[in-house]
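All protein chains of the complex are present and in place, except for one that has been dropped.
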Amino acid sequence: MSSTYGERLKLSIFGQSHGAAIGMTLDGIPAGLPVDLKKLQEFLNRRAPGQNDYSTPRKEADQPEFLSGIVDGYTCGAPIAAIIKNKNTRSGDYSNSKDCPRPGHADYTAQIKYGGYQDTAGGGHFSGRLTAPLCIAGGLCKQWLEKEGILIGAHLVCVGGVTDDPFDPMNPQLDQVRSDFPVISEAAGARMREIISNAKADGDSVGGIIECAVTGLPAGLGDPMFFGMESRIAQLVYGIPAVKAVEFGAGYAVGYMRGSEHNDAYTVQDGTVKPLTNRAGGILGGITTGMPLYFQVAIKPTPSIAKIQQSASFSKLEAVDLQVKGRHDPCIAPRAVPVIEAAAAIAIFDAYLSRY
Amino acid sequence: MSSTYGERLKLSIFGQSHGAAIGMTLDGIPAGLPVDLKKLQEFLNRRAPGQNDYSTPRKEADQPEFLSGIVDGYTCGAPIAAIIKNKNTRSGDYSNSKDCPRPGHADYTAQIKYGGYQDTAGGGHFSGRLTAPLCIAGGLCKQWLEKEGILIGAHLVCVGGVTDDPFDPMNPQLDQVRSDFPVISEAAGARMREIISNAKADGDSVGGIIECAVTGLPAGLGDPMFFGMESRIAQLVYGIPAVKAVEFGAGYAVGYMRGSEHNDAYTVQDGTVKPLTNRAGGILGGITTGMPLYFQVAIKPTPSIAKIQQSASFSKLEAVDLQVKGRHDPCIAPRAVPVIEAAAAIAIFDAYLSRY
Amino acid sequence: MSSTYGERLKLSIFGQSHGAAIGMTLDGIPAGLPVDLKKLQEFLNRRAPGQNDYSTPRKEADQPEFLSGIVDGYTCGAPIAAIIKNKNTRSGDYSNSKDCPRPGHADYTAQIKYGGYQDTAGGGHFSGRLTAPLCIAGGLCKQWLEKEGILIGAHLVCVGGVTDDPFDPMNPQLDQVRSDFPVISEAAGARMREIISNAKADGDSVGGIIECAVTGLPAGLGDPMFFGMESRIAQLVYGIPAVKAVEFGAGYAVGYMRGSEHNDAYTVQDGTVKPLTNRAGGILGGITTGMPLYFQVAIKPTPSIAKIQQSASFSKLEAVDLQVKGRHDPCIAPRAVPVIEAAAAIAIFDAYLSRY
Partner (left out) sequence: MSSTYGERLKLSIFGQSHGAAIGMTLDGIPAGLPVDLKKLQEFLNRRAPGQNDYSTPRKEADQPEFLSGIVDGYTCGAPIAAIIKNKNTRSGDYSNSKDCPRPGHADYTAQIKYGGYQDTAGGGHFSGRLTAPLCIAGGLCKQWLEKEGILIGAHLVCVGGVTDDPFDPMNPQLDQVRSDFPVISEAAGARMREIISNAKADGDSVGGIIECAVTGLPAGLGDPMFFGMESRIAQLVYGIPAVKAVEFGAGYAVGYMRGSEHNDAYTVQDGTVKPLTNRAGGILGGITTGMPLYFQVAIKPTPSIAKIQQSASFSKLEAVDLQVKGRHDPCIAPRAVPVIEAAAAIAIFDAYLSRY
């Protein structure tokens, strides 16, 4: 049950990169929620490939077909199912990956786990393409949260050493993220694009770090221990290919801090008690404080690079010089930005349904 | 269902810090596994409080009573239940935390979520004391994995800026972690202890970073997407109080790396294809590669500090100068080391049961 | 998460009767299992409507399109997704059911639960049509169990008081169930068809009882308490519309029996200890004994009847004489026979995956 997530809602993701279709089912959604398909498409377009020089030239419209769960623009209470048909497939590009695993890919583990029966075309079920149905589910949850005043946004906070302005923990500037490239600082964005272009020119790729923030959250979402907000979000975010680190609030830096530096003091504000600062990232004891929730996610460099790499053949047991073909993003992080938003939306909407 | 974890096994943790008892039930364990109670006690002692100058003087023997699931030294197939009775309780220390939340604690969110019905004594169900039953479950899983040649160890890799020798990703030196203080380098340990003592002397606390490694893993454990090894471990580890960051393999650094630097090339070794390096942390596509699995966890500084902090009263809606009383660790990270091992053991044994 | 089932596998059913498509995802299936699509279609045809005079004239080919999870005739380890497009829809037949609930249908509860947002066309997600994707999942599980020597068959044991020869608990005569009408005794089948035709002629419908048996099961499947075989099968079978009773082994009759009549004694046979009789229905303590597993299921009469029935209008709050239009089976039980087999196959394959 690898590709199923959720407590109150049940999200099931299916499909392989170059199979007939990819898609998702989303069960447990209340009836009567409005669905804005135009807005959803705009959200999906942020993830879609082929839009510019720093992403893969594989073009996929990523237009979902809804098969169930929505009637006359509203959820009907039945499971929502949607698919995206795969059109622009070139499975011939991948015929070798069973015998000769591409470094950094799941080819190696898939071969061992599935014994050669795995779908290798385009990475099969391990492909980043599976984040498209995740974005269908997440785009819907994002819409529904917005109706409750809960906003989610993310940006590239670092690519190859270049850093964007970070979100303000007390008041994340979600509306300042640029629509052409997901950063706040135009200058930082320009330098990041240069770094990505340089990597591409070198037949290489580069990783990045994404920061995501959620505002308008009520206090009291999430549960202690294994269903705390960190656990819920991390389980889902780590399901996104290429994620290797997740941190909340002050994150890793807490290992270097003293309690007096880290603790958020309280004050009286708006007729109630509130934290004065937000190093906790909006979560204490797994439960939202009502302050902005924010977290960072590290995305590894795209493993598919044009440079020749050393691999080996399972069948011949000899070293092989491997050059990965196919069309690949030199940096997947920009397209992962809406995916992280989608994951946050799903995890938060699930917790929201548990409480309201 | 906040305190329940697992796919094949079901772990349920219960208890409050100063209630009658804390404990756990562990369902889904096969019959016929041997249980070495002496070894388990040694493992629990590593977490137990009151052992030295840098931990809380609250003394608890942390001796589990097994109520079910074990007969004549072997699991019998029925759910395992164990409790630890709370003896050394001083609930009077905590009477104020409902109205005046302690900064950095879950007091604030518990008050909002549970509306005043929460057990505040010692942090109630949010207390770090709940990691004792986690260690019962984890200590058992660790024993069972050892029988299969799978070893788990952790150490403090950083406290307040002082760093220990890191684990070698290809061959983590688990047997070099010292038993008196969980570091590899005696000198680093001495400096960390000094930092902790200084923090204590200042009425303050300090955070730390723990590195955990697992050796002897077969390739093929874990699943793609939401039940990948990273998702499984992160969900559980984030259930441990004070954890604010989790990273696998090269972790955050991947955001700064190029693909050619990060990808692990393959070679032929021992008659099969194997990775030459291990920046992936032993996981590709959520599935173990057979290389050592390693990850780092950041532990925030103990929020309970002697220094006066600013809080506010829910009832009077006025600022309050708060001095946290009670007995607290100036740095919880050393005692968290076996807890992280326990979490890793549970997550891995769960995945192991799924496959074998 | 109403439409999701399973422990080791995760089955998710979606779709509404007259929506774009119905379908299912099946996660957790091992790689390398062969899929015989021709055999699956034959199984689905047994459930499909429009085949004879006692079923609805709505014709649907019920041909599944597989979107994922199968490559070159074998499962690939990724979730299996399949859809059946709805072609022969007449949604105009159902426009009234929101305001004026059809007696015996879910119209009434759907209106209250979903507040008018439910899809009422053809019963929406409550339609018996949703058993088609259940049969896709079940037909696959049935194939895989057959490879292990585990056979599943069912027959109509009663329709309107006419009873078929029951299965022999020690040796259920699965191969004697007729292919034209699912009974063992041709004479009983002829009388049942007459009863169904008479009900139809009267503008009425009739219920039935199905008996299902499983042979070739290994001993040791299932678990004590809530994941015993009875619990697993009953949860799934009660998810099939129109099921109102489920009994295992001697079933209801146990309430009338003495222990000395009911207990199955043991003997030595084939070099091991085996039960001499099988009143337990192949299950003791929730776990299979290795004897044939058998159970009975009562199917209520199709609620849609041509006769005028008394209903009432939610909006006008006045009584209404209702005549249900549309195309309906006068007895759904014959078509439910493969659905019960499918449910048994899914529950047993799930338990099988847990053990092997």
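A, B and C are the chain letters, set down in written order, and residue numbers restart from 1 in every chain.
Following the convention adopted for this analysis, a residue touches a chain if its C-beta (ideal position, glycine included) is under 8 Å from a C-beta of that chain, and two chains touch if they have at least 3 such contacts.
Predicted model only: the values in this text are computed from it and were never measured.
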item	value
Listed residues C:151, C:234, C:293 or C:342, member touching the removed chain	C:234
Identified contact with the non-displayed chain, of C:78, C:132 or C:246	C:246
Chain not shown: contacting residue from A:13, A:48, A:78 or A:196	A:78
Hidden-chain contact residue, picked from the options B:20, B:170, B:190 or B:308	B:20
Per the touch definition above, residue among C:9, C:121, C:280 or C:348 touching the missing chain	C:280
Residues of chain C in contact with the chain not shown	1-5, 7, 13, 101, 103-106, 108-110, 112-113, 125-126, 130, 158-161, 199, 202, 204-209, 219-220, 223-228, 230-232, 234-236, 238-239, 241, 243-268, 271-273, 275-276, 280-281, 283-290, 298-305, 307, 309-314, 317-319, 333
Footprint left on chain B by the chain that the document does not show	1-4, 6, 8-10, 12-16, 19-23, 25, 27-28, 31-32, 65-69, 71, 74-81, 83, 110, 113-119, 124-125
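Following the convention adopted for this analysis, only the chains that are shown with their structure count from here on.
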item	value
Identity of the most central chain, Cα criterion	A
Cα-centroid distance, chain B relative to chain C, in whole angstrom	46
Inter-chain centre distance, chain A versus chain B - centres from mean C-alpha coordinates, in Å	26
Residues of chain A whose C-beta touches two or more other chains	1-4, 13, 110, 113, 125
